[in-house]
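All protein chains of the complex are present and in place, except for one that has been dropped.
After this line comes chain A, so read on.
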Amino acid sequence: MAAPMVHFYFQLIAFAFLHQCAGTSPEEFFKSGHTNNWAVLVDTSRFWFNYRHVANVLSIYRSCKRLGIPDSRIILMVADDMACNPRNPRPATVFNNANNQINVYGDDVEVDYRGYEVTVENFIRVLTGRLPPSTPRSKRLLSDEHSNVLVYMTGHGGDGFLKFQDAEEISNVELADAFEQMWQKRRYHEVFFMIDTCQAESMFQKFYSPNILAVASSKVGEDSLSHHVDPSIGVYVIDRYTYYALEFLETVTPGSKKTMGQFLEVCPKYQCISTVAKRTDLFRRDVNKVLLTDFFGSVRNVELLPDSIHLQNATLHTHSEDSSYVKSDKPLNYAQQFPMPV
């Protein structure tokens, strides 16, 4: 009881001083409008030959974590296991490059929805927040009206749909409605929607909610292409758009001033072969003035105070150790594990 109260008071007082970063007024602190960052990263493909989709989503996961979004704020949905797949010659690794430079799976990964749990229903429920009461916190998108949410989807898609695990599809209308539900429930401040599939532009064409910035790896009628094959694995390891996007993101540090406008220009036609499409009409701010870390990172502006703050001791002594367990008069016994006569 004591620790959370003390922590709360400290945070409250520290928060009041945080305006120092930009100016002297709370309005200036809220310049970007968001106070926390969330990411929902979805890979919808199953089977070994879709290795590149898992590598895609893990690349973005790695960038988000590196730039500061903690695991508790990332919902990672991976439809199949590539790292510990029996066909993987290098277990517990997923590389996005045949030269095996970066292990995007890493040593500290938490997948929230894995395998058969990655379904259209679960994805929509995560976005809209309509989950059964027993769902744990790590599987919930607990965003509020000041959250910037990054939504990344990859897999096989077509004109107006995205295929989930070869068994079902999500249509662009459903996705647009899900975002509208989020808007009406005030579950986001701004959304950056990134999608790397074939004919990806079709997925964001039906959006009608405000504050959504979207980028897709290909226009309607075009296929998104994969980058290269790793001969030791025998499958394509990464898609072109995500490969070049990751290359760009690797140059970004948490304090970087790179803008979303620069990110939207990543992967021109000669690199991606497909045309990168974007949608900025629903987004209120000028993309050339929005920081990349507004969506990919979780930058907290911290001010170190030179003076000390005296906090009240609000400890409530609720429990005394003596009453923890009343000693029994008879000695306790271990249960008999084999209840049959030997």
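Note that in this section a contact is a pair of C-beta atoms (placed from the backbone, for glycine too) under 8 Å apart; a residue touches a chain by one contact, two chains touch by 3 or more; residues count from 1.
Here, contacts and distances are computed from a predicted model.
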item	value
Name under which UniProt lists the unshown chain, selected from "Aldehyde dehydrogenase family 2 member C4", "Vacuolar protein sorting-associated protein 29", "Elongator complex protein 4" or "GPI transamidase component PIG-T"	"GPI transamidase component PIG-T"
Per the touch definition above, residue among A:C84, A:L142, A:V173 or A:V229 touching the missing chain	A:C84
Residues in chain A touching the chain absent from view	46-47, 81, 83-84, 90-93, 103, 105-112, 114-117, 132, 134-139, 165-167, 318-319, 321, 324-325, 327-329, 331-342
